[in-house]
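With one protein chain removed, the remaining protein chains of the complex are shown where they sit.
So, chain A:
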Amino acid sequence: MAEFCTISFPGSDFVPITLECDQNLSEHLTIQNSPVLFGCRTGICGTCLVEVIGNISPPQPEEQEMLETLAANYPHARLACQVNITSNVEIHKI
């Protein structure tokens, strides 16, 4: 049976979204159901920069390189378009 993960957006008016685990966020979040704007959707432009609180796999080197340029002071910063969710997460816009 599929497992489900909930994505919530504390501090915003957006209601939490429940997805099957292992989904890519950029295929399910939109600017209408979340505070996240996706631009390039390939981990290069930083439009989807957010803080993700939850237990997910760490960034790959390419994402890491971008994060160092875009948000060096945010330990939980991630590019939402590069994230596969594997547990419940909270997302904050940076």
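Everything that follows uses one rule, which is that a contact is a pair of C-beta atoms (placed from the backbone, for glycine too) under 8 Å apart; a residue touches a chain by one contact, two chains touch by 3 or more; residues count from 1.
The working rule: contacts and distances are computed from a predicted model.
Per the UniProt record, the absent chain's protein name among "Anti-sigma factor", "NADH-quinone oxidoreductase subunit J/K", "Aldehyde dehydrogenase family protein" or "p-aminobenzoate N-oxygenase AurF" is "p-aminobenzoate N-oxygenase AurF".
The omitted chain makes contact with just one of the residues A:32, A:57 or A:73: A:32.
For chain A, the residues touching the chain absent from view are 26-27, 30-32, 37-42, 44-47, 62, 65-66, 69-70.
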